[in-house]
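Complex shown without one protein chain; remaining protein chains in place.
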Amino acid sequence: MTFTSLTDADRAAMLAAIGVESIEQLFDDIPAAVRLDRPLDIGPALSESELYDHMTALAARNVDVGRELSFLGAGMYDHYVPAVVDAVLQRGEFLTAYTPYQPEMSQGVLQAIFEYQTAVCELTGMDVSNASGYDGTTVAADACYVAKLATGRTRIVVAETLNPQVRQVVRTFAPGFGMEVVEVGHHDGLTDPEELRSAADGAAIAIFQQPNFLGLLEDAPALAEAASAGGALATAHVDPMSLGILEAPGRYGCALAIGEGQPAGNYLSYGGPHYGFLAARQDYARQLPGRIVGETSDFQGRRGYVLTLQTREQHIRREKATSNITSNQTLLALAGLVYLSWLGPSGLREVGERSHALAEHAKRRLGLPLAFEHPTFREFVVRTGRPAREVIDECKRRGVHPGYPIGRDYEGLDDALMMAFTERRTPEEIERLAEALSAVGVEVAA
Amino acid sequence: MTFTSLTDADRAAMLAAIGVESIEQLFDDIPAAVRLDRPLDIGPALSESELYDHMTALAARNVDVGRELSFLGAGMYDHYVPAVVDAVLQRGEFLTAYTPYQPEMSQGVLQAIFEYQTAVCELTGMDVSNASGYDGTTVAADACYVAKLATGRTRIVVAETLNPQVRQVVRTFAPGFGMEVVEVGHHDGLTDPEELRSAADGAAIAIFQQPNFLGLLEDAPALAEAASAGGALATAHVDPMSLGILEAPGRYGCALAIGEGQPAGNYLSYGGPHYGFLAARQDYARQLPGRIVGETSDFQGRRGYVLTLQTREQHIRREKATSNITSNQTLLALAGLVYLSWLGPSGLREVGERSHALAEHAKRRLGLPLAFEHPTFREFVVRTGRPAREVIDECKRRGVHPGYPIGRDYEGLDDALMMAFTERRTPEEIERLAEALSAVGVEVAA
Amino acid sequence: MKLIYEKSQASRRASSIPDPGVENGTEIPAALRRSEPPHLPELAEPELLRHFTELSTRNFGIDTGFYPLGSCTMKYNPRVNERLVGLPGFRDLHPYQDDADAQGALELMWRLQEILAEIVGLDAVTLQPAAGSQGELTGLTLISAYFKDRGEYEQRREIVIPDTAHGTNPASVTMAGYTVRKVNVDSRGNIDVDDLREKVGPQTAGLMLTNPSTLGLFEERIEEVASIFHDAGALLYYDGANLNAVCGISRPGDMGFDVLHFNLHKTFSQPHGGGGPGAGSVAVRDILEPYLPAPVVVRDGDMYRLDHDRPKSIGRVRGFGGPFGVFVRAYAFIRMWGPGLREMSETAVLNANYMLAKLRDHYDLPYDRHCMHEFVVSARSLKREHGATALDVAKRLMDYGFHPPTVYFPLVVPEALMIEPTETEAMETLDAFCEAMVEIVKEAEREPDLLKQAPHSRPVSRLDEAGAAKRMVLRHHFDED
Partner (left out) sequence: MKLIYEKSQASRRASSIPDPGVENGTEIPAALRRSEPPHLPELAEPELLRHFTELSTRNFGIDTGFYPLGSCTMKYNPRVNERLVGLPGFRDLHPYQDDADAQGALELMWRLQEILAEIVGLDAVTLQPAAGSQGELTGLTLISAYFKDRGEYEQRREIVIPDTAHGTNPASVTMAGYTVRKVNVDSRGNIDVDDLREKVGPQTAGLMLTNPSTLGLFEERIEEVASIFHDAGALLYYDGANLNAVCGISRPGDMGFDVLHFNLHKTFSQPHGGGGPGAGSVAVRDILEPYLPAPVVVRDGDMYRLDHDRPKSIGRVRGFGGPFGVFVRAYAFIRMWGPGLREMSETAVLNANYMLAKLRDHYDLPYDRHCMHEFVVSARSLKREHGATALDVAKRLMDYGFHPPTVYFPLVVPEALMIEPTETEAMETLDAFCEAMVEIVKEAEREPDLLKQAPHSRPVSRLDEAGAAKRMVLRHHFDED
């Protein structure tokens, strides 16, 4: 199956117009030694229906959240994505357009991004947002670069309760940025503001997560204050779905707010593509990486939207650029915008409240010892009294994935499971979870 | 989940503008005795995600053709519907528009129907096609009414090899039309032209099917000649997917060509919605039921399309109307147009050839006695030597639906299965069919 | 814009078909083989999709804007329904699948039957009919079967229909083999009961009535009307096209109707797809149940099955169990509303009355009553005074970005504009539409040519419909090649 229009007659006419005998001749500039003299060994061409059968067979070998009752979270959540999101994303005019370099051709996507930026600012309480980062990990690295530019400093401080993947990405790129990473350990699952204060003194940036990776609510205002006291950019990594009920980072003094957009409008999709968001106080607008859309007007004074602050960007400033993003995640951010518009403020609050209520219900129902006795949002860590890996394997045989084996990332939690609850879960499903756990020897409440 | 915009404030303002106190008052004209004084007992309102879960649970209790290897056909075929069909149908401008009464608002759908009419005419070799009928059964009843109008006669002749459902629908409506139905039996699966000739003499219409319901190729030119000899409208019920390799009814003297559109671009969808097509020689254009689109021009002389020949229709002629179709199957016919455009003439031919080749391969591979020793297109009837119902039940336990129990419709075929093959089937699948049959004691070739 | 055929080029194509790799000699006799390939479009997929994408931009749907096409209930089509109908368990289910392996589909149909019966207050439902007009034909055929069974068929040859009826009603009557007996409408838009009494008698098989009527008015003396027919031994048929006005509020069964069709595609929101698909499910009182088309879905304990064994059945009216995809959407729609369907109808009626209030001083109002979910105004004065017709108003509305209302129907109102907002429109939209309607009246005074020449903003200007019927160009003709 190919997607070309040229017929033999077309080809002949075109070669004649070019003035060559064969297509081969067009490749004369390629030295013989570097030409491939055999067909690519990548399997035969498939027709659409063969491809469909092949791919459905592959898909059938995955156990998606519709095929087992899953309490996995750990950064990616099974909130319901309404069909209207797909309807918008499948509009060819959005789907098959690229970066809106030519604003007159692209008012649709430009206005949508402007609306998205507004939504992110509203969620986070910030002044400015970019048009999207790659995901919730890379926006943290982006934030570090912003901080370096803004402060001239090089130390990055991260809380140990920040998502491990986020910390890993920061560590990968910090050396290239000329920065170093310091980690602040947790105490009983939480970050101590005073430890953060001293670590962040003289640092470029301090990043913490709310709710943190363990599902716990940090004393975010205290952390923000402690982080910024010594001049570092206080940066909260936040879950968009919490922001209907949890305070906006901009309201407790953060300079930057970042996060993973997946829970807000993107499918799980085995980890991507999703969008990361990055918002800042006005002071840092000119240091932000990524596309940014601004309002302007046309010859007739009509309102319109364009990519702006381009002097930050690679295509203008090249090696001096402060933004090195070209392709970004606009389509996923558009999904986020449609989803948040579908929710509205009350819907967002309800999703938060109901996920929270179900999680609290599950805590009560299971009655298992909590690994950390602190308030949580929609995810918590329990001790099962058995190696988590075994509990998972055995529950899965009963059609239940009971949660994330958090011992993978933190010491001393090998018997612990982190369980996530979204508005899609039901009390009946929590009952099934309790039954499965009980059946595999975990001592849940009767 | 509802889809209304009115807020309490809106409602109040609107009631004030109307000059009533409450919505109740707007219903004052309804006599008290016929008002419902309790809530409808239809289950609680569901949110979108609850609905989705409920519906996926229902869907999961159906064994679709992706979940078992199915050789069912008998009028509905598992040809592959390419994704581009969905992409077009999901365009809101097509999906959510209605009948193009206002042509200036509806050039998109009008031109599409004109293109569809052209495709149907090309397939069938006819001069004029309507914009779609409901399905492959109702177009047969429509054809009878056309014939009555055109001939002033009342006898309907149908071949016994015409799809039983089609015959049933004709029987249901014939009395209301003031018509009566005569059936011409089959001989060894085929219709005898001479029997048809005498039955059709003085009749309004004679309908036969090519390939017939038993999968066999009738001597269609002979049947058409025999049918029309006595002045009846020779009408072929044809399978669109056969028309890349089988002769067009218009070329062998039919007055009308009808058929079920499903195989050409519609999903199986448990039987509907699909489209029926109805095409005719020019002589019968003014008797055709259904919407018909014609070319015209606007004030500036630009080409455009409109619904035409409306003096046939119910909204103009009321009880004298010859067309009583308002809502039709345009969206499904559009799917047909997109599919046929995707195929092109060579694709249509290839689907036909390859389905045929697979069926022939299966005949050879299975080596089972054929119920009828005549050429077939992509479906044939074999004798299994056991009650078909049992063979089906036992094969299904092995994940194979071996075919349609044709004994349901025709005497003496209780041990027979009718098996259909489309381009989606493979030699490996035919092997699986052979294995399943063999495992349940049917004596397939080794 | 070019036709797809005009964009074709020999030996282009979009499709690729699997090669089974088996012997491919044909067993088809030469005499039956196609002599010349059909002229189907030949384009690669990119051009194919562009063609239809461009075509779509020349079309207006509910997604584009307000579509107050009276009698058609052009409400929002929830996108979740498209998702559901695309689930492989529904989409790819063969209609001859064994009942045991189609339990989800059968349960859905059974539940829908039950729900529909409850909504209209009748006893049994067939989902088979393909659209409203086929529902009518089915309903009338049921009535025939009933009277045949009672030996009254030959006697009862008339169906009474008011002037306001939709065209399919009289057309269905004829096709079902009956004669139409017309009854007048009185000054309040109701059936003229005195006239009615004269027309009903032993020759009467039944009444066909839309209630609320196509004027958007509830039949105030419906109980009396019903008894006139029942007293005469005749039956009442309810045209359900206007059910959106009364869900959860008043039930046709309780009004005295014996048989009706739903337009599932209207009341319960189907994407109309430029003309269809629809579904014309029919509900009946118990006396008519034996005659329902076979098969019907029945429940035996925990299992659902297609019941083909219905000796008195009129037979099939369509293939299989009916347009299943439409059922999926209708069922989904109803489940989202639940008993709130009442609020749905209330909102539809409120919206219509609000518009009526805003327009009543600017257009002629044939019947001065609260309307139900739709209403009819007339451009009679406008025509008389400024020569601007209902059609001109309709065309001019396009320039304001609105789909026009239904025009010239019902026939009893000259220069009719039949406006149905549905429940899914926002007040601002209704305001904007009414403002445009009022503005157009002013334009008619000021500059009538603005209307006569309208539309000015569409891909084509006004099209010559009469010319089309004369020319009869009904398909593309290919140059002989």
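A, B and C are the chain letters, set down in written order, and residue numbers restart from 1 in every chain.
The criterion applied here is as follows: contacts are C-beta pairs under 8 Å (C-beta built on N, C-alpha and C of every residue); 3 or more make two chains touch, one makes a residue touch a chain.
Quantities reported herein were computed from a predicted structural model and do not represent experimental measurements.
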item	value
For the chain not depicted, the shown chains it touches	A, B, C
Touch with the omitted chain, as defined above, among A:Gly202, A:Gly230, A:Gly253 or A:Gly272	A:Gly272
Contact set of chain B toward the excluded chain (per top definition)	1-5, 7-10, 45, 47-50, 82-84, 86-87, 92
Hidden partner interface residues of chain C, rising order	9, 12, 16, 44-47, 49-50, 53-54, 57, 62-65, 76, 78-79, 336, 424-426
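We adopt the following convention: only the chains that are shown with their structure count from here on.
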item	value
Chain at maximum distance from chain C, centres defined as averaged CA atoms	A
Approximate Å spacing (C-alpha centroids) for the pair chain B, chain C	20
Centre-to-centre distance between chain B and chain A (centres being mean Cα positions), rounded to whole Å	46
Centroid distance [mean C-alpha coordinates] between chain C and chain A, Å	45
Touching two or more other chains - residue numbers and ranges from chain C	11-12, 15-18, 43, 45, 49, 53, 78, 80, 82-83
Residue numbers of chain B (touch at least two other chains)	48, 52, 56, 66, 82, 87, 90, 92, 423-424
